[in-house]
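Everything on this sheet refers to the single structure shown next.
Every protein chain but one is kept in place in this view of the complex.
A, B and C are the chain letters, set down in written order, and residue numbers restart from 1 in every chain.
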Amino acid sequence: MTFIEKQTDPTAPTHWRGNMQADYFYSNGVAGDKLFKYIKNNDGFLATPCKKCNKVLFPPRMYCENCFEEIPEDQWIQVPATGTVRLFTIATINAHGEKMKEPKIMALINIDETDGALLGVINAKEWEKDYTDLKVKAIFKSKEEREGTLKDILYWNIIS
Amino acid sequence: MTRVCVIGIGHTDFNCMTPDVNWKDIMYEACQKAYADASIDPRKDITSFITCAEDYWEGFSIFDEFVPDQIGAVLRPCCTVCGDGIYGLGTAYMQIQSGLMDVVSIEAHSKVSDLLTYGDVMLHAFDPIYDRPVSGPVERPNYSGLPSYPPENPKPLAGKTDETERVHPYFLAGLEMQHYLRNTNTTEEDCAMIAVKNKKNAFLNPYADYEANITVDHVMKSEYCFKPLKKLDISPNVDGAICFVLANEKITRELGIEPIYLSGFGWCSETPWLSTRGMEAEYAKKSAAMAYKMAGIVNPRKEINIAEIDDRFTYKELQHLEAIGLARKGEAKELLREGALEIKGSIPINSSGGSLGVGNSLEATGLQKSLEIVTQLRGHAGKRQIPDVKVGLAQSWREIPSGSGAVAIFTRG
Amino acid sequence: MTVYDVKKEDIARVSVKNKRNAVGHPCAQLADPNITVEDVLNSEIMAWPVQRLDISPPSDGAAALIYCSEDIVRQYTDDPVWVDGVGWNIDSTMWTNRDLYFPRYVSEAAKMAYKMAGIHNPRKEIDFAEPYDPFDYKELHHMEGLLLCDKGQAPILTREGVTQRDGDLPICPSGGLLGVGNPIAATMGQKACELYWQLSGKAGKRQIPGDPMVGVGQAWGDIMQMATVICMRRG
Partner (left out) sequence: MEKSNKKEITYPKNPAGTHLRSSDIRNKVITHSWWEPEIQYAWSIGPAMSKFLHGLKEGKILGIHCHKCKRLITPPRSFCEYCYGPTDTWVELKDTGTINTYSISYLDPNANRIEDPILIGVISIDGAYPKPMGFMHYFGEMSKDEIKIGMRVKAVWKPENEREGAITDIKYFKPYGGD
């Protein structure tokens, strides 16, 4: 093992506390900027069709990661802010590993008219229910409060 | 081209916390043991050094700088791979096969007990624009250019009330588990059996920290954290360090070491877009295909004698088994129910106890898996030794939220 | 500065040269055709002896290169640029326990790369270099580490104009980090791109006269302890 004359005093210091101060400012990127500017003024989304892969990509991007082709700006389309729950989980633990006051229903939602999906929180409180395949609709903040981030979507309401 | 051999392995014990030693000490201990195992002097005989570490786990913004001293690499070629230790094996493989290096040391470790905010660091790996905000409230930082928390008054751990509403990033595993169970008709009880099996195997492994004698009922009655994922479906974190020494065949023979070959290696990364990722562990499938091809394995189910599969969550072991072709889709649960995955079964999986039994050692996970395979191939596995093992496979995943992983295949000479 | 009695003016010359070199670079953030040594010496003091114009700014940016094997290179190009040698080396974490006036880790990395590239006399065989220059004194430090001149001689070569683009040993013809910008982890990419452009004759306004054959690039990292070196040769 390590050195020969060892520390044997159990009252000696053992830990050094510190934090990593790291605040980040992320540009949404050219595609993200376009989407979030649209969300600020509309209750809907934009998507990008890749003609080569025959897929409508959502969230929109400048290029398709599958075929690596650029997607021209004139091909962007508008899609509604509705979707179908592909997967859900009921989360009870917060990031600190403690129990939250109330569970949250986290879902991966297939966005209508696209081949893409978005993570979201479902606004419901039935912990035993199966939410898979339910239709949901994004509920946005009021237009004045929107800041151009994903947090402009408050949660998703079940519509069927 | 030369073949690549494992000539030394070394590791510390794995413990849920290690307040007495720092990260340098555990790295030093593991490396020193590996170099002694290979009977080489690192300051003379090793031509290249590799560490696998990720800055946020460690708490340093350039972890590379803290590496050379304790692995013996001062004023030598040394690099840090930001990723699982298994990628270090791949890097070493390339360096040796190309003839650039003769003897390479690979180290990976976990000192996760130093990290007080594990969930937040993992959440930091999510896409900041499309995924992270969904996890819960975030305060808008102060942009005046001054850090908002001076050192004499650090931010309190539990913070403001809304911060405790930030969901733990493991919710993504809950989503994926649901997908897996639904698509393969696997039950939560099947997943519970994985926890039971691996924690039982860990009893036979002297360095494992989470051995336990539990039943399916125990797991089923543990609370839902991310339904359907339960507390005992999740591998708990652990500290530990592992070091491997690889060399070309000529040096291995000169040292008089019975060669264990690193005969196949593959790696793959899926898109980071959760929206288009299939949640089918495609990364494991592709990396295994690459490794099988390199190792000349045509029928993995017949040719592989033993495997260590990433089991950071119980369902992951089953999902990965199917992805790498050791079971057909939906068939992993059948093998499990038959007992084929037990140490005495036809294809023993995670005889070491896996991450569920040893603990989740973060970036050291890939090397922990490889360590078990090499120990088994050497015949040094003691009470958990599996007879007549010739070919073993280690597979590792870069954990949530990634779709990245790698596979290494070891063969006894 | 103390060990070799280097003048602040000679260090500032590096910054002036690189910011002027960057004028022809399409990605340059800090090109300035008219900058003088006085400008550098009069810029605000950050941490003496380092002043504002001695420092490269952190920049956004990305660099990409495509390598291919010798077997298939002719499918893509008739005049490849070869990667002849690479080297890397790291010194102890405990930087307060060693000499800081000669970067041994750079020289060890350079020796590894030169050996691979079959370069026996770097000063004669290397036509130009792109050493890492986040601060102007680091270019001088790294020239010595890359064994392109004797210890303490780099400032003199700079003063005599040897390291100018049309000099005998052009250093940072791209403009380096001081002129182009410092895209932290992409710096070696930036330098390797410049080696490629210079060696393939595609550097445009920045082209070094006289068809350079061999170039060396270097990056630096961590806490004064890590160096990587790459040698490229015209095909």
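Heads up, the rule we're going with is that a contact is a pair of C-beta atoms (placed from the backbone, for glycine too) under 8 Å apart; a residue touches a chain by one contact, two chains touch by 3 or more.
Just so we're clear, the structure is a prediction, and the values are computed from it rather than from any experiment.
When the full complex is examined, the chain removed from view is found to touch A, B, C. Residue-level contact of chain C with the missing chain is found at 2, 26-29, 44-50, 60-61, 72, 74-78, 92-94, 96-100, 202.
Interface with the hidden chain, as seen from chain B, comprises residues 18-25, 28, 32, 35, 41-43, 56, 59, 68-70, 72, 74, 111, 113-117, 120-121, 123-124, 128-129, 132-133, 138-141, 145-148, 154-155, 157, 159, 163.
For chain A, the list of residues touching the undisplayed chain reads 1-7, 9, 12-20, 22-28, 32-33, 36-37, 40, 95, 147-150.
Definition applied: only the chains that are shown with their structure count from here on.
Rounded to whole angstrom, the centroid-to-centroid distance between chain A and chain B, based on C-alpha atoms, equals 26 Å. Rounded to a whole number, the gap between the C-alpha centres of chain B and chain C is 39 angstrom.
For chain C, the set of residues touching two or more other chains is empty. In chain A, no residue reaches two or more other chains under the touch definition. Considering their complex, residues 62, 64-69, 73-79, 100 of chain B touch chain C. Residues 87-94, 104-105, 108-109, 112, 116, 221-223, 225-226 of chain C are the ones touching chain B in the complex. By the touch criterion given at the top, residues 19-21, 25, 28-29, 56, 59, 61, 117-120, 123, 128-131, 133-136, 138, 141, 143, 147-149, 154-155, 157-158, 164-171, 174-179, 182, 223-229, 271, 273-276, 279 of chain B touch chain A in their complex.
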